[in-house]
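Yeah, one chain of the complex is gone here, protein chain that is, but the others are all in their spots.
On to chain A.
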Amino acid sequence: MSELAVSVVGMSKVYPVPFSRRAVVAVRELNLAIASGEVYGLLGPNGSGKSTTLKMILGLVPPSRGRAEIFGRASSDVASRESVGFLPESPYFPKYLTGTETLRFYGKLCGLRGERLRARVGELLELVGLASAADRRLSGYSKGMLQRIGLAQALVNEPRLLVLDEPTAGVDPAGSRDIRDLILRLKERGTTVLLSSHLLEQVQEVCDRVGILANGVLVREGRVEELLAVENQTELILENAPAELLMQIAALASTSGARLVEQRKPQTTLERLFLEATQPEDSSKRRTSNAEHRRSD
């Protein structure tokens, strides 16, 4: 078995209610094992315990019971965060800093300095597509740009584990697509990604495995294709098929005891339509080809 990036064993979080015997259970007896290089999606409705789980994994909130480890080190150990990058939901960065200054600050916290820091900051600004806005104050950044600078600060120490809490919240479809493309590029480089989201289509597209939290309990977990597959059905997509062929297939299916459930034209997604309509031709072609490339994977 490959090295575990995240290991959570019997972890619970209980918040006592002041002046009452009652307590709120945010997370109950959670067990997670995320392999190195995997992209894992934590799903769940609002208040299901996703953010609390991420904070406990990062050591920002102590669990009431159980333990969490990052690459074999207890997450309560500050040193475990050397290999972690985190983007919280709707992060705030000082508006008076420029993109470069923001990344320099986070780089210094990770022990970078001098030429190494300068080079890393430039590299990250390129990576998230903010090189042209590097010297602009964050007060002039759009929501999508702020999210990208947030992603860049999370990557400043070249983390082996990237934790993203609702990474595309409030970002338009193009920005959202950019973030997804970035996650896929990081996956290719071997970075483990743990993300929480309630945008299911997005999770489906990038995650290898997902876990679904409801009321603090992990109710489902598994590989995306296994969880989504309808076991007794098969999907065929034909190109340039004449009507006679379709009729022959339908007849063949009925003679063999199978039932043709549905025959329809495949549809593009609303997102792809949006991107094709709003992006320059070159980039929309590139995005389409990226999407097709991923589908063929």
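Observations, loosely collected:
Quick note on the criterion: a contact is a pair of C-beta atoms (placed from the backbone, for glycine too) under 8 Å apart; a residue touches a chain by one contact, two chains touch by 3 or more; residues count from 1.
Basically, contacts and distances are computed from a predicted model.
Missing from the rendering is one chain, named in UniProt as "ABC-2 family transporter protein" (options: "ABC-2 family transporter protein", "Outer membrane receptor for ferrienterochelin and colicins", "1,2-phenylacetyl-CoA epoxidase subunit PaaB" or "Pyridine nucleotide-disulfide oxidoreductase").
Among A:28, A:81 or A:187, only A:81 touches the chain that is left out of the view. The chain that is not drawn here is touched, among residues A:94, A:140, A:170 or A:222, by A:94. The chain that is not drawn here is touched, among residues A:5, A:58, A:171 or A:194, by A:58. Taking the complete complex into account, residues 15, 55, 58, 60-62, 78-79, 81-94, 96-97, 105-106, 108-111, 113, 120, 150, 153-154, 157-158, 163 of chain A touch the chain not shown.
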